[in-house]
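Scroll down for the structure; my scribbles are underneath it.
Every protein chain but one is kept in place in this view of the complex.
For subunit A:
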């Protein structure tokens, strides 16, 4: 769920890495395909030093691209990290193999509550382990929002989905995720509908509401908001928690006085999971298990979370987390807030998928 910035450049770098790896194409390697900007590189170096297995690490920037590659087959990857809603469908398509849990002794470290929720997508957690999880909430420019809307309801979806509020925020810039699966459930939540994507009528109602907000929205995009928010080009966005923290960090580094905030609205927000799984045609299944087991180490999972500012599904890792990460309720929500977070089903009916994409296009373009 991270960025799309310099998408092709990164893909090119990934390609170069992938090709470089050909020379080592013997048994002592593991090929990992993960989101861009989504790991502390030191983890990979430590893994290589500890196990002697070379990591060939490629990155991607969208679930759709990964899914297309996986469905084409023979990706050559040993570990892939799709989001659970996508993973669920990919399991049904026969893309992944069941994990050999005897090779994953570190599974004892997991966070049962998170894995129970993941079981909705991956029954019995048979095919995947959790890498990171996060929420989809509101990111905002503290000063600009205060100026444009002095009595802004900062703890509610009303901030962005109430037309009256959004109208006033238009002047300082609004960006929303260009992903119906991640955005429409929050609109449904605001409208008091069940935040899920199984009912075509509800999907259309939410899209229609979004169509009304269209005049006040600068752009729909799934990653540009990171820089736009950090530079002060926009003042409010609906986006992924970790991305907005990234914007906050960048704004602080730039030192231009842009102050970024993130909030999980009181009505609840969407919970998502990025899962590590092994493709059915993976060339190095053994090494893939060793890699997953390494990621399941508490210190390693904590190191990853400290770097990317997302929570992970490893309960034992929490004692190794940075204080700033562990105590930030927007990353590790309180149990009460966690209870209010909802998950969205995976779309399997192609008619529902078509209706969703179509409603989305209509909301965005008026056509």
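As a convention for this text, contacts are C-beta pairs under 8 Å (C-beta built on N, C-alpha and C of every residue); 3 or more make two chains touch, one makes a residue touch a chain; residues count from 1.
The definition used in the following text is that contacts and distances are computed from a predicted model.
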UniProt protein name of the chain not shown, from "Probable glycine dehydrogenase (decarboxylating) subunit 2", "Putrescine/spermidine ABC transporter permease", "ATP synthase epsilon chain" or "Na(+)-translocating NADH-quinone reductase subunit A": "Putrescine/spermidine ABC transporter permease"
Touching residue (missing chain; options A:67, A:122 or A:243): A:67
Among A:120, A:146 or A:219, residue touching the chain not depicted: A:219
Absent-chain interface as seen on subunit A, which is shown: 6-9, 62, 64-65, 67-68, 70-73, 89, 92-95, 173, 178, 180, 214, 217-220, 228, 231-233, 348, 350, 353-354, 357-358, 360-361, 364-367
